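One structure coming up, written as structure tokens, with questions to follow.
Every protein chain of the complex appears in place save one, which is left out.
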């Protein structure tokens, strides 16, 4: 990626923080910490120690004991392990799963797979600002409900759900709660010491750690069927040789991701961007105006085709409301869930700021977007009303 | 791991080759190739290109078209995806799986899980040298046999199975064949352009690539149920954000792993080690004397407790025949399958040489092992015959 | 999504975008849309005798759609009016190196051109008639 481009797609993935890269490097050197953490010789023990230190760093960041953290290949696998693992392990107790329509595909596609296997799934609708009311969850719970899976921070809109309250109502009904927190770390606090949550999916690459490593928090005593078999690693929940450099990188990244320090800085950047974009005629913010993460800004530009706007500002990396880049633009399921028309959904853009975003990049973006929106609206002069509603 | 230690555990994992580390580094820099390969912006496209280049490198190494290679988190996941994926996708056609008793846990534990789900599994015994005869496979095939899973290079003994012949007899009977080739690359040729094989599990970290990345070869048209859901990555066989740096590292590692160049060098090292150890009284080689990989030497020292020998030569990283380092030494299932007594199995050591092993390390190892074996035999003087039989 | 150089060039500087001045003689207009594909296009043609003198267009849609409109505007210039019927969107898609799944959108452009053709014929009949 050339230096000239401006990266405002931190919600898709982040660069690895230099401090994280340094920590990983030691495990990638011929005389470094490269041995198999499961080996009993001194090299193996040294690697094992790094793995356990990283587990501590991650656990500390989410307010959990280290032994509740198991490593996976990312949040997609963690979501699958949580949902498939719980539903299969408790199939005799109940076959009902509750989730929402705004979840990431890692949850929605897994829920659909569960349905194909004969489980029953209830999909909750959010209000027009993307919020799920705890009462909705309470009302949806049935005698045979086993698991509720609700995301913390939405990856398209940044809307933050009230997990503490949802957790209370699940706990009071004896139902397990899984939370997809892939977007949260370093932006919105995750407080497992205060929340009544049973499983949490985490990933490193949204938080300046490496791609391909994640974790699943599992509250002690939660029965879980593994997805894969073949060794005793991670208490047999998740076998496979532990990827020391990846785990060390995730640990370092989580250590760095101090929400109290980072969130205010992100808020300043996001608000600066919104201040500039909001003066463009007709623009609207998608999702709740205040109950949202500081790193995501999802904006609709009525009457401006999203794909054309993205090509018009090609030197700025942003993404569609929907990650889907196919040609017949099936609108983002998240934005549709908010009640947006196909036209408005496909006229929406997700801007996400991060640790390395600076004011000059934001100001340049405002200038370019403003100009390109004007140009495209001019090109579409005289278009019928539906194009902008 | 301190420089003083000598690493002869390359079959457990390898250090990352410096050239691989360099290739990975570019993806770990703030201005590097860090974007999400699924993003449609220029950064995403650049990452996607690296991913596809790596896919080509890996495919070329095993003699397959690039589009038959899907990325996973390692061979454990690949073995699970192959076995669970095929058995579940074909459950209506047949419920019988054939494998061997010498497979890695990634296969054996998955087979056991299939049994618990109501599938039938036949476990083939090898001969006393660790070989499975193609005829054994042919005889075990039944009308409802769906899949045969046989490993290529055994991780404990280095014994190499005749996959070409086993493939022929599976193909002729219309049965699918999965091969665990985690240990093969750079040591024994994998020729998918010549073999009648349908699935192959690969991993990077046994071949100087990073841990936590692997691949599954799937012959076009092979029906497979995914283990995890949540996105279109890897043709929906395996969703999740692609770990560019890991994939680039695996590609580079496979590019470097030229068997024709590496195998002879490994053979020289292994034979030098064996020449030195074989003069110790009573030592025997475990596994077939010739049909084996150049990197593994599994040796039994009768009358010498394995754990004591390993502590006696603690500055040399080797591993038990069994990776199991628990105290009540359940003997290696592989060595037991060869007919070794518990005493002999637990008196066995796996030495595995690699790219960075040098003659001085081997000579030092011979000297230390010889001395320590003598010392421990002296300490056990007068022990009954069963200790050495 | 990657775009051919020609698509990018025509998207960034779309020749023929806009309208003719009020009361330009020999104007016919064709319009088409597909809401499911989020595309709308309006094409204006100035025909003198049976020859297309010039073309203008407006588009709400993706870059491929804009590029195709620009390409068509240029291609029609100076051609006999029945060229309106003869343009093959399959060909244009290939020329612009546009993904197959975009064909549906290009066919909306074809509809607009057809509308122009019909409007032109009506006009022509009228002129004969008088």
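So that you can tell them apart, the chains are marked A, B and C in the order they are listed, and the count of residues begins at 1 in each.
Rule of thumb we're sticking to: a contact is a pair of C-beta atoms (placed from the backbone, for glycine too) under 8 Å apart; a residue touches a chain by one contact, two chains touch by 3 or more.
The model shown is predicted, which means the values in this text are computed figures rather than measured ones.
Of B:118, B:174, B:289 or B:381, it is B:381 that touches the chain left out of the display.
The chain that is not drawn here is touched, among residues B:293, B:332 or B:346, by B:346.
Touching the omitted chain from chain B are residues 303, 305, 307-308, 311-312, 325-329, 342-343, 346, 378-384, 386-387.
In the analysis below, only the chains that are shown with their structure count from here on.
In terms of their C-alpha centroids, the spacing between chain A and chain B amounts to 34 Å. With centres defined as mean CA coordinates, chain C is found 61 Å away from chain B. One inter-chain figure worth recording: chain A and chain C are separated by 43 Å, centre to centre, where each centre is the mean of the chain's CA atoms. Of all residues in chain B, those that touch two or more other chains are 40.
Contacts with at least two other chains are made by residues 1 of chain C.
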